[in-house]
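The other protein chains are all here in position, but one chain of the complex has been omitted.
Right after this comes subunit A.
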Amino acid sequence: TMLPLLLLLLPAAHGAVENVGYRPLLTESPVLEGLTTASTFVLDQPRCAFDKYSNADIWLVVALEKTATTFNNSVGPGTPESAFQNFPASVPAYMTLNATLANYPCPKPSGEITVLRVGSETSCAEDAARPTCNGPLPGPGPYLVKFLALEGSEPVAETDWSKPIMLRTAKSPNSISTMDGGHSAGMIALTTILSILFAILLAGLVAMLIFWGSDSCGGSSTFSKPEVVTVRRYNTHHVYDQPAARL
């Protein structure tokens, strides 16, 4: 029995980091269009998770999924071992977004949007003098994040690692096909009908010109121009005879 007791005491002697049982997650409410972009993502603030640690600095640790396990909690923030500028080339994770419990009051007031945008600081991304820069993420990930509370330089509490966060990758616009619009039914109908009408008219014109001068077509409807023909009344023999007969 002594052995298990010793083992239990050992972690306590080293200043164990308490797991506060919170898992960081991407913001679910409100629905954000820019929840993940190509180089940023948006986390919920860790409200009501570090309530017991009013003296601690709460840092965000960002790591790649495959290197997260190699991260050591004792690496201090603001050092080259946790500098944003060295991630992911020479360090497995970086620490950024320093805050205290005062920044994350509990409970969260309703109606307020309480988020952390990871990757929003572009001005210090190349500045080695700012190792805690919240710079844009260098690739699509997947990333894991967790919050770490430090008192002084001792880590005292941490959250779970989040689920893997995948960022968006953009396609080239050359992949957009612009040739897939077919011909609409209206256009086909319009073309067909107009072509037929035009063909009929041309045929009519040809018929007109061929039969120009021949009376064979339209015989009964031949009519005269108004002023050419005048009808003259003839006095027939018959009319003059009648008065003579009366006498």
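Operating definition for what follows: a contact is a pair of C-beta atoms (placed from the backbone, for glycine too) under 8 Å apart; a residue touches a chain by one contact, two chains touch by 3 or more; residues count from 1.
The working rule: contacts and distances are computed from a predicted model.
Missing chain, UniProt protein name: "Tetraspanin", from among "GATOR2 complex protein WDR24", "AP-1 complex subunit gamma", "Testis-expressed sequence 10 protein homolog" or "Tetraspanin".
Across A:S54, A:S110 or A:S177, the single residue that touches the chain missing here is A:S177.
Of the candidate positions A:T69, A:S90 or A:T191, contact with the hidden chain is made by A:T191.
Touching the chain that is not shown, out of A:A16, A:C48 or A:I113: A:I113 (per the contact rule at the top).
Although one chain is hidden here, its contacts on subunit A can still be listed: residues 30-35, 37-40, 42, 113, 115, 117, 119-122, 135-136, 168, 170-173, 175-178, 180-184, 186-187, 190-191, 193-195, 197-198, 200-202, 204-205, 207-208, 211, 213, 217-218, 220-226, 228.
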